[in-house]
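Of the protein chains in this complex, all but one are displayed in their positions.
For reference, chains read A, B and C in written order, and residue numbers begin at 1 within each chain.
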Amino acid sequence: MSTAPTARVFSSDNTAGTSAEILDALAREATGQALPYGADDTTATVRRRLSDVFEREVDVLLVSTGSAANALGLAALTPPWGSVLCHRDSHINNDECGAPEFYTAGAKLVPLGGDDAKIDPDELRAAARHKAGDVHSVEPSVVSITQCTETGAVYTLDELRTLGSVAEEAGLRTHMDGARFAGAIASLDCAPAELTWRAGVDVLSFGATKNGTMTADAIVVFDRSLTPELAFRAKRAGQLASKMRFQAAQFDAYLADGLWLRNARHANAMAARLQEGLKAIPEVRLLGTADANIVFCRLPQQITEGLLSDGYAFYHDRWEPGVARFVTSFTTAPQDIDHLLRAVRQHAA
Amino acid sequence: MSTAPTARVFSSDNTAGTSAEILDALAREATGQALPYGADDTTATVRRRLSDVFEREVDVLLVSTGSAANALGLAALTPPWGSVLCHRDSHINNDECGAPEFYTAGAKLVPLGGDDAKIDPDELRAAARHKAGDVHSVEPSVVSITQCTETGAVYTLDELRTLGSVAEEAGLRTHMDGARFAGAIASLDCAPAELTWRAGVDVLSFGATKNGTMTADAIVVFDRSLTPELAFRAKRAGQLASKMRFQAAQFDAYLADGLWLRNARHANAMAARLQEGLKAIPEVRLLGTADANIVFCRLPQQITEGLLSDGYAFYHDRWEPGVARFVTSFTTAPQDIDHLLRAVRQHAA
Amino acid sequence: MSTAPTARVFSSDNTAGTSAEILDALAREATGQALPYGADDTTATVRRRLSDVFEREVDVLLVSTGSAANALGLAALTPPWGSVLCHRDSHINNDECGAPEFYTAGAKLVPLGGDDAKIDPDELRAAARHKAGDVHSVEPSVVSITQCTETGAVYTLDELRTLGSVAEEAGLRTHMDGARFAGAIASLDCAPAELTWRAGVDVLSFGATKNGTMTADAIVVFDRSLTPELAFRAKRAGQLASKMRFQAAQFDAYLADGLWLRNARHANAMAARLQEGLKAIPEVRLLGTADANIVFCRLPQQITEGLLSDGYAFYHDRWEPGVARFVTSFTTAPQDIDHLLRAVRQHAA
Partner (left out) sequence: MSTAPTARVFSSDNTAGTSAEILDALAREATGQALPYGADDTTATVRRRLSDVFEREVDVLLVSTGSAANALGLAALTPPWGSVLCHRDSHINNDECGAPEFYTAGAKLVPLGGDDAKIDPDELRAAARHKAGDVHSVEPSVVSITQCTETGAVYTLDELRTLGSVAEEAGLRTHMDGARFAGAIASLDCAPAELTWRAGVDVLSFGATKNGTMTADAIVVFDRSLTPELAFRAKRAGQLASKMRFQAAQFDAYLADGLWLRNARHANAMAARLQEGLKAIPEVRLLGTADANIVFCRLPQQITEGLLSDGYAFYHDRWEPGVARFVTSFTTAPQDIDHLLRAVRQHAA
C-alpha cells in the first residue's frame, strides 16, 4: 500500500497522516527548554482544555497508543482477580494481544454479545451477577464500552445510560474505549460530558491518533481518586514520556479551535457520502448502521476484485465472505469518495 | 523552570527540544497514507540505517520511551524467575518505578557496585555464580550495562569486553541501556559494532530522545531470534504505534547525515568546555570522569545558592550534600557555558 | 452439611475423607529425619512409581491443589502472549478464579464448544489457526483437555488422538487436566500411556485429592525439557513443600497396590449403580453420558425438594433449572446409593 495512491486507501483511519495545525504546534515546541515528564506548561494546558471539554475537572495522562490507554485505564479499575465485561467484538478483546491481561496482572475479559458491536444490557446484567463474590470465579469488576463501536455504530445517550445504570446497580466500574470518541460526538452532536461521566464513565480512552494526531492518545480520568495509581502505573509501563510536551503539543492543537470535532465531522460526512452513494447501487447491500466513519457492506465478488485491481485498499472477506469495510478519515476528500463510487458502479455493471 | 531562560537550564538533557531536521522529517510524513504498525517505508528505512550503523543485520523496534525500551529488552532476556545484574546506581534499578519488574513478570534486579557507576567485573563474576541453578533463588540471567553510565562516565572498549567475557562464561545474556549511547560513541570515537554486539551485547536500548528526537527511542536487536517474542511483547505493552511512521521519521532524520553523532559531539564538547572552565576555579572540585555530557562537581554552598538565585536550574545536594550535576545537550550554546562559568566565578569570589 | 449424615452427601467427591492406606503411609513417615524439598526417598519412589504407571521416564512435581497443578503446567506451555484453547465449561475457565491467567502472566483462555464438555475438534482446528502469528492477537499456544470432563464424560482414545493430531498439526502444546484421571482410566480400562503422552499430552495434572489423598496432587511431565522451568515456577509459586515427604507419602500409598484404580473403579461403579437405578424411574431423565463418577439428570421439583428435606446434599438448578448432579466417590457405599434411589422413588410417587 505504501505505493498506492493516497486517494484510494480506505483500509483504516490509521493510515492517514496528521493535521497541519498539529505539525505547527510541534514546530512551536521544538526550541526552548521545558520541564520533563509532563510538568511543562503545554501539558497543563491540555488538562485545562480537556476539563473545559468535559465541563468538570479531569485528570489527564498522555500516552503513545490507544492500547496503552485502554490497558492502563482498565488496570486501575479491576483487581487482577476481576473480570472486564466487554463486547466480544471489542478491540480490547481481539486486537491488543492481551494488553489488558498484561497491565491488569491477569484479569479476565468476559465477552458479551449484542448487535452492531454494542453490549446487550441484559447480557451485561447477567454477567455482572455471575458468581459475584465467589472466590472460585473471577469477580465482575468493570464494563468496557467502545464508543464508536468496532462496526462504526454509535451508542445513543439512552443506550449508554442504560448500560451505566446496569453497571451502577451491580457495582461495576465503567471504562470507555474512545478510540473514535470524536466521531461519536460528531455523530450525536451532544456534550462530551453527557456521553461520559454523566453516564457513569470513570475512565475514558480519548483517542486522537485516528483523527489527527501522530503519536498521542489520552486517558481522561473522571474518578480522580484513581489518578495517583495511574501515574505510577503509567511510569512503570514506560508510558511517561520525558519530553511529554511533544505529546501535549499534538493534543493542544487537536483540542484548540475545535480541530478534533472538525476532523471527525469531516470523516463522518465522507462516510455518509459514501453510504448515500452505495445505497443507490442495487448490487451493493449496506450492513449495520454507519453512524460515524466506518461503512460495512456486502459486495459482489466482481466489485471487490475490480476495486482491488484499481488499486483500492480496504478490508474484505475478513468478517465473513462477501463483506467489505470502508473507513474514511479527516484526510478523505469528497472526490475520493466520488471516484470510489464511480468505480463501484463500473464494476457492478 | 518553564519560565527560566533557556540558556540557564542544566538539569537534564531531557529538557531540550528537538532538532530542526527531525521536525522537517515529520512535515514530510504529515501527508499521504502509509501502512500502519511499522509496515511503512520509513520504518523499513530506519531498520536499514541501523543495520548500516552496526555493520550487520539488526532488527529494530521503535518505542516511545527509554523505560519501555529497557523493560522490553530485559523481558526478552530473562525468565520471570531470573535476575538482572546491574549497577546499583543504574536507571533501571532506581528511576523506572519497577518497569523491568513489571515487564519481566517479576524478575529481580540485583544491584552491583563499581566506581563511576560502572559494574565491577569481580562483583559481576560473583553474582553470576551466586546460587545459579538453585530453585530457592532467582537465577542469574542477564547483565545490564549502562553506556554512558548514570554519572556520565563511558566504559572503555576493554572494560566492555571484560564484562562481556564474564557474562559469556557465566551464560548470562547481555543488555545495554544506551539512553546516551550516541554520547558514548562520540566520546570513544569507535565503531558502534565494537561497543555492542562484538562485545557480546544481545539487545540495545538505543536512546534518541535525550539527543534530538521528540518521542522516539529504539530497541536494536542483535540476537534476532528474540525478535518474534519482542514483537508480541511490544504490542501487548501498548508500544506498537499505529502511525509508527511518525516515530520512524524522527529516527530517520536522527540517523541521516550523522545528525545523531553531531548532536552528541556537540553536547560532549559543551560538557568538556564546562569542565575545563571549572577546573580553573579553585573553589570547585570536579568529581568522577565527565566522558560525555554530564559534569559532577563539588560546589561550595554560596556558589550553589548564587547560581540558583541567578535562575540556573541543575541538580544539587541530591546524591550527597555539596555535590552538583550539570548536564549539557545538543542545544547548549558555547556562550551558555561561558555565562555559567562566569557566574560560578562571581559567586566563588 | 457438616452435620448431614455422611451417606447422603453427593455434592462432590471433594467432600470425602482419605483412604486408610494413605493415613498409614503418613504414620510411617511421621518419625525420623528426611531431606527437605523433595530430595527425600519417598518423593523419589513416587517418581519411579509414576514412571512405571506411564511406561516411560516422567518427571513429577507434587503440589497441594489441582488448581496449582493446572496453572503451573499451563504456564510452562504458553508464553504470556499466548492463548489456552479449552472447553468453555472447563474448570480452568470457570472455577479457578483466574489461576491460569495469574501463573502464565496474563495468557488468554479461549473457550471452545462441544458436547459433554468435550472440545469439538473442528472448533479446535479453527481456533488454533485464528490469527496465528499476528502480533495484534494472542498466539494460539496450548490446548487443555479435561479428562474426565466437567460433566463426567470420558474422551475415548480416538477422540483424544483426534485432538492430539489437530494440536500437533497446528503446533499447539497439549495439557491435560486430570483432576479425575483415575476415573477415566477405570472407565476406559486402558493404559495410562495411551491416554496421555502417546496421544500427544506434554503435561498432565494427575489429580488424587478427589480420589483418596488429602492434600496432594501431581504434575506429571512427559516433555521433560520443561522440568527445570517447572521447578523454578513451583518454588516461586509457594508450591515446593519443605516437608515434601508428607505429600509424597500420600502419593506413594495412592499408587501402591493399585489403590488409585481400586478407588476410582469403586466410585465409577457407584455412579453406574445410581444411573441404573434412576433409569428405571420414569419421572427422572438421565442427561449426558455418566462414564465415570458423575451423574446428571433432570429431576421434577418435588423430587429435588423431597431429597433436600431428607438431608441429601447435591447440586441442582445450577446449570439449568430442573437439572441435578450427583457425584459418587471412593467412600460411597452401595447402600448409600440404594437409599438414595429409594428416596427418589418415594418422592416421585
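Operating definition for what follows: a contact is a pair of C-beta atoms (placed from the backbone, for glycine too) under 8 Å apart; a residue touches a chain by one contact, two chains touch by 3 or more.
Predicted model only: the values in this text are computed from it and were never measured.
Shown chains touched by the hidden one, complex as a whole: A, B, C. Only one of A:139, A:159, A:217 or A:336 touches the absent chain when the whole complex is considered: A:139. Listed residues B:45, B:137 or B:227: the one in touch with the omitted chain is B:137. With the whole complex as reference, residues 37, 79-81, 105, 135-136, 139, 229, 231-236, 240 of chain A touch the missing chain. Although one chain is not drawn, its touching partners on chain C can still be listed: residues 1-2, 4, 6, 9, 12, 14-18, 20, 23, 26-27, 29-36, 39-41, 63-72, 96-99, 102-103, 209-210, 214-215, 232, 235-243, 246-247, 331. Against the chain not displayed here, chain B makes contact via residues 80-81, 94-98, 101-102, 104-109, 135-138.
Note that only the chains that are shown with their structure count from here on.
Note on chain placement: the centre of chain B and the centre of chain C lie 51 Å apart, centres being C-alpha means. The distance from the centre of chain A to the centre of chain B, with each centre set as the mean of the Cα atoms, comes to 34 Å.
Mean C-alpha positions place chain A and chain C at a centre distance of 43 Å.
The set of chain A residues that touch two or more partner chains comprises 96-98, 102.
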